[in-house]
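With one protein chain removed, the remaining protein chains of the complex are shown where they sit.
Chain IDs A, B and C follow the sequence of writing; residue 1 opens each chain.
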Amino acid sequence: MSEVLSAAELQERLSRSPFIRFLGLVVTEADPARQCVTMTLEMRPEFERIAGSGQWHGGPVAAVIDTVGDYALVMTIGHPLPTINFRVDYLRPAVNTALTVTARVRRAGRSVGVVDVDVMDAKGTLVAIGRATYSTA
Amino acid sequence: MSEVLSAAELQERLSRSPFIRFLGLVVTEADPARQCVTMTLEMRPEFERIAGSGQWHGGPVAAVIDTVGDYALVMTIGHPLPTINFRVDYLRPAVNTALTVTARVRRAGRSVGVVDVDVMDAKGTLVAIGRATYSTA
Amino acid sequence: MSEVLSAAELQERLSRSPFIRFLGLVVTEADPARQCVTMTLEMRPEFERIAGSGQWHGGPVAAVIDTVGDYALVMTIGHPLPTINFRVDYLRPAVNTALTVTARVRRAGRSVGVVDVDVMDAKGTLVAIGRATYSTA
Partner (left out) sequence: MSEVLSAAELQERLSRSPFIRFLGLVVTEADPARQCVTMTLEMRPEFERIAGSGQWHGGPVAAVIDTVGDYALVMTIGHPLPTINFRVDYLRPAVNTALTVTARVRRAGRSVGVVDVDVMDAKGTLVAIGRATYSTA
């Protein structure tokens, strides 16, 4: 807990991963007091569910839940943690919109960390929620 | 249930989705009697967790679980179904390997379908498992 | 949505179920504006993990997550809904304590409802969290 990463430091760590660069995640807030990080990402053609629909496929939505959830723990632990498992619930379609993803640590234990993730569209409507468990050992 | 899609027909439906084309899924088996489909996909640079590591990021693994699980139901229902939610458990790292993904229907009800998905590396070692629920209504 | 049940009416409906009577759930708050219900329950000998430990077994904790989550939707829908699936994460042991269980609706759609549930001990420490999906069709 001695080293708390800033938004810029989290962004630098994100850039080391080819897959995360492909997602295009941008850190907009890193709040160690609330154990909360927020990132945004734009739609890109490869994320589309059906050609021309503008609708996000669930795959990249799940992937950002996994990643942003991880970085809520990275902020205080300093390095990415292996995901043990996660659940994603799709609540509404996301169409022609950027996404805002907020992850909040529910428990940072010695062996396991649990994080809740909310995914919203550009209007602030909830489109998906995630709950993920990471190995902190 | 009158129309059962062949592996070639499933492949054609997969090709309609830009995101699934990006994943590069290839149908290798479609068995309506066992309600089971198998697909494979190759590593590509955008899937890498850390540059040069050859390790799959968990994001594309989660995405293929969601997609291949869906197509186990598509085989007998004829069109993709919205994912309600799913869970993925990561069991081992997948490094420098193609993946084989097998999805098996556990329940195809009138409102909800439940599918189990196993993800193996090229040696047949289990690297991740998924369980997904889709809306069949 | 026309009929919103009060805490007393929820309590009456709970009493119709032998298993819920066994759990001993008491409704302490029903807030339709926030789509949130809170219930409490006391320890009883049958809930103990190991004889003499005073520690709650995870089984009754999971059962109250399923039930209280359901009643957050019952409040506005008027009758219990079948659970499609749920996830429980155990965060800390609960020992020699009553439990307070708060369920909050994240999405009440036409076919599916999704509810988050927090379980706290008598000091307000989070001991478990649940996320459950119910059929609203």
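As a convention for this text, a contact is a pair of C-beta atoms (placed from the backbone, for glycine too) under 8 Å apart; a residue touches a chain by one contact, two chains touch by 3 or more.
Quantities reported herein were computed from a predicted structural model and do not represent experimental measurements.
Within the entire complex, contacts from the absent chain reach the displayed chains A, B, C.
The missing chain, though absent from the display, is touched by one residue of C:36, C:62 or C:98; that residue is C:62. Contact between subunit A and the unshown chain involves residues 84-85, 87, 111-112, 114, 133, 135, 137.
Even with one chain removed from view, subunit B keeps its contact list with that chain: residues 87, 89, 91-92, 106-107, 109, 114, 116, 126, 129, 131, 133. Touching the omitted chain from subunit C are residues 16-20, 22-23, 45-51, 57-60, 62-64, 66-67, 82-90.
By definition in this document, only the chains that are shown with their structure count from here on.
The most central chain, judged by the distance from its Cα centroid to the centroid of all protein Cα atoms shown, is A.
Of all residue numbers seen at the subunit B-subunit C contact, over half occur in both copies; the interface is built from largely matching residues. Centre-to-centre, using mean CA coordinates, subunit A is 28 Å away from subunit C. Centroids of subunit A and subunit B (each the mean of its C-alpha atoms) stand 22 Å apart. Rounded to whole angstrom, the centroid-to-centroid distance between subunit B and subunit C, based on C-alpha atoms, equals 34 Å. Contacts with at least two other chains are made by residues 87, 89 of subunit A.
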